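The other protein chains are all here in position, but one chain of the complex has been omitted.
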C-alpha cells in the first residue's frame, strides 16, 4: 500500500457500467514526511476524501472490489482510509 | 489506475484466440496536467477511443476480463473510460 | 518479496471495516547490506515489529489475507516475518 | 501489456515440472518507434517468435495459463502475439 495526497478528481462520461456513480480521485504518492515521491495515480473513493487529504491507497483488484462493495466490478485501485497521523 | 493519452494502435496477425477482433491501442501515461510521464503501454479498447483521447487505464486481469466481456480471455490492461475533465 | 526496515506507523480513523484493529507500519525497502533502496511502503503487521526492525514484506493480496487471517479483507501488503540474519 | 523485441532464449535443466517442453524467450521492452525502453524480461512463447520479432507481452498469471493451455502451471509472463504493424 501507499500513502498519497489527494489533488483533484476526474470526470468520465463514456465508461464501463461498474464505474457509474463512483468518484475517481487523482492521488500523488507521498513519503512519511509528506514529500511527493511519484507520479499521480487514479483511485476510487468512497470515504469522501477532499483535496489535500492524506489517504491510504490499495492497488489490488480484490481489495478494491471489497471496499467498493461490488464483487464483479472493474477496479484495481481504491482509497482505503483517510490518514490522521503520520510518523 | 492511470491516466493515459492514446497515440496509435498496433496490428497482430499471429495471436492468441481471445485477442481476435479486439483493438489494441498504444497509450502513454500522463499526469493531471496532461504531461507524459512514462513509457507507452498497450491496452485493449472497446470504447472507440481515438488518437489524442485521454483515457482511464486499468491494469488488472479480472477488470480487463469484465470490461471486455470474456471471462477466460488473456487480458491484463484495458481502457475503462474516456476522460472528459481533468482537475 | 522485499527486505524492509520499519520506520514508523500511521493512524487512520476513517477506514474500511477490515482495517479496524490492525497496525499499519511504514517500511523502507533495503538491500542485503541494509542500504535504503526505494520509497516507503505501508504494510500491515501482526508480528509486533518495532521501529528499526528488518522485516520481510509480501505484496500480494492472497498472502496478506492468509497472514492476517481474514479471507475477505482489503489487504495487499503485509509483514511476513522479522529478519534475524542478512547475508 | 507491453511491446517487446525478442533477443534470445534461455535454457534451464533443473526446473519446475510445468516448465518442461516450453520455450523461454528473452524480450526487451520497446516503445512504438521500436526504441528499447526497459530491462529485459523472460516470457514463455508458443507462437515460434524468432530473434528480432516484435511481440505483445502479457504479464499476468491467469492470461499466461490461458495462452499456454495449462490451468495450474507456474507462469506469469507470456508472448500473446507477434506484431505486424506499429503506429
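The chains carry the letters A, B, C and D, assigned in the order they are written, with residues numbered from 1 in each.
Simple rule for what comes next: a residue touches a chain if its C-beta (ideal position, glycine included) is under 8 Å from a C-beta of that chain, and two chains touch if they have at least 3 such contacts.
This structure is a prediction, so every number in the text was calculated from the model and none was measured.
Participant: For subunit D, which positions touch the chain that isn't shown here?
Facilitator: 7-16, 18-19, 24, 26, 39-43, 61, 72-77
Participant: If you put the missing chain back, which residues of subunit C would it touch?
Facilitator: 1-3, 29, 31-32, 37-38, 47, 56, 58-64, 66-67, 78, 80-87
Rule of thumb we're sticking to: only the chains that are shown with their structure count from here on.
Participant: Per the centroid of Cα atoms for each chain, what is the distance between subunit B and subunit C, given in Å?
Facilitator: Going by mean C-alpha positions, subunit B sits 32 Å from subunit C.
Participant: CA centre of subunit A versus CA centre of subunit C: separation in Å?
Facilitator: Comparing mean C-alpha positions, subunit C is 20 Å from subunit A.
Participant: Would you pick out the residues of subunit D that each touch at least 2 other chains?
Facilitator: If we look for residues of subunit D contacting two or more partner chains, we find none.
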